[in-house]
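Let's look at chain A:
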Amino acid sequence: MKKLIAVMLAGVMTAAMVTGCGGNNDGTPADAPAETEAPAADEAQTEEGESTDAVSEETEVASEESDMAYVKDKGTLVVGITDFEPMDYKDESGNWIGFDADMATAFAESLGVAVEFVEINWDSKIMELDGKTIDCVWNGMTLTDEVKSSMECSNAYCNNAQIVIVPADKAEQYQDIDSLSGLNFAVEGGSAGEEQVSSLGLDFTEVTAQSDALMEVAAGTSDAAVIDSLMAAAMVGEGTGYANLTYTVGLNSEEYGVGFRKGSDLAAALNEFFVSAYADGSMETIAETYGVQAAIIAQ
Partner candidate 1 sequence: MAILEVEHICKSFEKTEVLKDISFSLEEGQVLSIIGSSGSGKTTLLRCLNFLERPDSGVIRVCGETLYDSRNPSPMQESEIRKKRLHFGLVFQSFNLFPQYTALENVMLAKELLAREQPDYKARKKEIQGEIRTLAEEFLRQMGLSDRMGSYPHQLSGGQCQRVAIARALALKPDILCFDEPTSALDPELTGEVLRVMKELADQKTTMIIVTHEMAFARDVASHVIFMDDGYILEQGTPKQVFEHSHEERTRQFLSRFTQG
Partner candidate 2 sequence: MELILEQMPIVIQSLNVGFLQTLKLFFVTLLGAVPLGLIIAFGSMSRFRPLGYLTKVVVWIIRGTPLMIQLLIIYYFPGLVFGKPIWGGGEAGRFVAASVSFIFNYACYFSEIYRGGIQSVPVGQEEAGLVLGMTRSQIFFKITLLQMIKRIVPPMSNEIITLVKDTSLARIIALQEIIWAGQAFMKGSQGISGAIWPMFFTAIYYLIFSGVLTVLLGRLEKKLDYFR
């Protein structure tokens, strides 16, 4: 068995080398839009654009049935999340709760399948989806062009902004966008925050998580960070672990959505579910539980 895997591995690696390492780029969100444009245009439900042309044809079988049928067939909707208050986080007894977690549970119920939450690395979300180790990303994900081109996204359900975090004692100096030049920012690699700072031409350092970006500011290794406003509300300021940080300028306004595999019919099903949950008020109720009712978007 182990030998077999080794041989497979060797074969796969050779294939990857021959085709110019097409397969390996999947994981890098930055590369995704450019590479996925072509397959996005064609409607075929392939696994993933690059991997199909990287490896032989026989690998694209399996995906003829719809994604909905696939999920119903295995009976579980696997939801990829990160620990992100107030959207997905653990309560004291270790259960996943939060606005997104509760909505995902309700959606799975409506499909008649169980829900399973799996913590993933945010950087690997597209690889996790395409590799079918998860079925959706439902974790306060900002709908950027990049996200929309590499995943099948639901309609927006929540408003958010990218917001600047600075030490509280320096907050007064940085109340508008012009004052930010010259600061060194820490942003999560591949995040909406990174998109904002790079479009503004600011100096920035990529870190692996939004929380790492906060740590950079707290430790003084970066001057400022850009993170989601919903997260900032929960994590920064009086009474939180980062009591001496605060948020100042909002750089944009943006919206959260849920991501599925490219071409998945589950996105449409979720849109319908959003409409009915908004109409019967259950979405509102859940939002109130987590204090995000002001941010939700009418369906």
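Observations, loosely collected:
Keep in mind that, in the parts below, a residue touches a chain if its C-beta (ideal position, glycine included) is under 8 Å from a C-beta of that chain, and two chains touch if they have at least 3 such contacts; residues count from 1.
In picking the candidates, the idea was that all candidates are chains of the complex that A comes from, given by their letters.
These figures come from a predicted structure and were not determined experimentally.
Evaluated over the candidates 1 or 2, chain A touches in this complex the candidate numbered 2.
Note for the complex: chain A touches candidate 2 at residues 2, 5-6, 9-10, 12-13, 23, 26-27, 47-48, 51, 54-55, 59-63, 78, 80, 82-85, 89-92, 116, 118-121, 124, 127-128, 130-135, 209-212, 214-215, 218-219, 234-236, 240-242.
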